[in-house]
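Omission of a single protein chain aside, the complex is shown with its protein chains in their original locations.
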Amino acid sequence: MNFFDKLMKLDRRWVFLFLVVVCVATYMTEFEVPILVEPETQVIFDFVDELEPGEIVLIAIDYDPNNLAELHPMTYAMAEHCWRKKLRIIFTSLSQNGPGMADQAIRDISDSLMQDTEYNGVMYEGREIVSGVDYCFLGYKPYYALVILAMGQDFRLPFPADYYGTPLDSLPMMQGVINYDQVACVVDLSGGNITDAWISYGQGRFGFPLLLGLTGVMTAQYYPFLGSGQVVGIMGGLLGAAQYEKMAGNPGLAMDGMRVQLYAHMVIILFIIMGNVGFFVSRRKQKQAERR
Amino acid sequence: MKRQFPLFLVFIFGLFMVFQYFVPHETSEWVYEFLLDWILVIGIFALALGIWSLYKVSVDKIKTRKANWGYSYVTLFGLFVMILFGFTSQNGDSWGWYFIFVATVMLTIGMVIQAMVSSGQKGLSLILAGVFLVASVLIGMFDNAWSFHFYTAEGLQNSMFRAFFDHILIPILSTMFSLLAFFIASAAYRAFRARNLLASLLLLAALIVMLRFNPYLSPIFGDYMAKTSNWLMNVPNMAAQRAIVIGIGLGIVATALKVILGIERGYMGKG
Partner (left out) sequence: MDFTTFCWTTFAAFVTLATFSFLYKDNPFYKFAEHLVVGVSAGYFVIILWHQGLVTNLFQRLADGDAYFLWLNSDRWWYVIPALLGVMMWTRFSKQYSWVSRWPMGLYIGIATGIAIPLEMSNRVNKQLYAMMVQVDWSNFFGHGGFNLLDVNSGLSQLIVFTGAVSALVYFFFSKAHTGIFGGVAKFGIWILMIGFGASFGFTVMARISLFIQRVQFIDQSWIHNAMDTTNENYFWGFQAVFWIMILLIVGYIVKELMQFFGSKGRAESAGQ
């Protein structure tokens, strides 16, 4: 058995171990990966950045803990950006395990809003974020397509009360806010089919500007909607989140993760090359043996 | 009545929803809002079936002593303890007898399940269940540090409910999916071969996308890697995905029509 045959029959646990070692070693080394902002993400940032204080953004946290790695940084970066710009946010969460994460994110971001911070050279004073004034967390209802349609009639139809059980009518922020007509845009951060529903049942029927934050796995599939103008912009995976963090001047977990991403990608490419070299060498040997 | 009436319902309501889209009259809007509202309520009841199913599968697994049956107790514990946390919440800073209460309730449930699954002596389990039940009721009646909340959402703010979500559900689910990182590495090593032109095209596109943010290549390629990747996503990828989107759209519409017209009846089950 020569080197290439051995390489082909390697126990996959060695492959796993190699990846772990590279990722952890890179994680422990401090260096910065330059992030190039793509136009798809730039339009999302610009859209939110140009909104006037007091306008309402609907952020749909439609992912489960499975996809938290890619989408949580987007939630943190966007919600913080919105609140620093004094926009108001309606949160919904139409995936099964989403509300708990949305609740966690809201608590964390509210905490960081208490601090004075400087982003992109602009000083923002810390302030308290109040439920019902700065945001309204609607919570979860099953059957997302129907909920999206029902919210188009009246938020109170599927959500008579918010996540904490307060009737919507008694929240100061929701006074006069009936449906999507009062919302400047919808941001869907999603790791599954809910995005399809936001496109077909939400944007398609009610015509609001739809901004997408997607997992890497889904990103490529939604480009046609970008091309047709049904979607304003797409943030794809951790790189998308890192781009948003960079534009907002608020580095977080996504930018922190990009250096590991860089080396992990090189490992995967190395694996592909090794696999192919092994494959071609053994195929050539097989052919030579056949000729003999 | 058993098969025809549901088909009739599908047809009538399906047709109404299509009609309503094109003719948004005041009356049809009114019916439409009602239907959206009602269907949510009906749906919630339907989802309870899934939970019941999980409970039944777990209990059956213990009963028939299937492989790894012991772990089903862990599943049932997780299920019931979360429900208990979700219906209770602290009144002040102290927890009082809360955790003893939780333990007695869990033991009661455990003993009842034990009595259900055991084929022989059930008496002892039932007696113990009774004892634990009495203990939990007594604690529930006399301990004022916490209380039950069935009609208000205090349970969602219960710190134990949150802790189980934040420190059990989130880490396990996200770690389970992160295992895929390793499987994709292993697949890259074993499966992605440039066997022919098509496979080579796929690999080439993947390589360009993977290298688009690699700063070590910029001395050689400048920002061409990123630009090529952007072109790949917005031109050939857009064309390919557009064909898929249109294909899926036509598929959904065709299936929906088949359902409304009663040609596709798989959802009705047997009988």
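The first chain written gets the first letter, and so on, giving A and B; residue counts start at 1 in each chain.
Convention: a contact is a pair of C-beta atoms (placed from the backbone, for glycine too) under 8 Å apart; a residue touches a chain by one contact, two chains touch by 3 or more.
Because the structure is a prediction, the values reported are computed rather than measured.
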Chains shown that the absent chain touches, full complex: A, B
Per the touch definition above, residue among A:29, A:96, A:120 or A:286 touching the missing chain: A:96
Touch list for subunit A against the chain that is not drawn: 13, 16, 19, 23-24, 27, 66-70, 72, 96-97, 99-100, 139-142, 145-146, 149, 158-161, 163, 165, 199-201, 203-205, 215-217, 219-221, 224, 227-230, 236-239, 253, 256-257, 260-261, 264-265, 268
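As a working rule, only the chains that are shown with their structure count from here on.
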Centre distance in Å when subunit A and subunit B are each reduced to the mean of their C-alpha atoms: 19
Touch list for subunit B against partner subunit A, complex: 29, 32-33, 36-37, 39-40, 43-44, 47, 152-154, 156-157, 162, 165-166, 169-171, 173-174, 176-178, 181-182, 184-186, 188-194, 203, 207, 210-215, 223, 226, 230, 233-234, 237-238, 241-242, 244-245
Complex contact set, residues of subunit A against subunit B: 10, 12, 15-16, 19, 33-36, 38-39, 64-69, 97, 100-101, 103-104, 141-143, 146-147, 149-150, 153-154, 157-158, 163-165, 220-227, 239, 258, 261-262, 264-269, 271-272, 274-276, 279
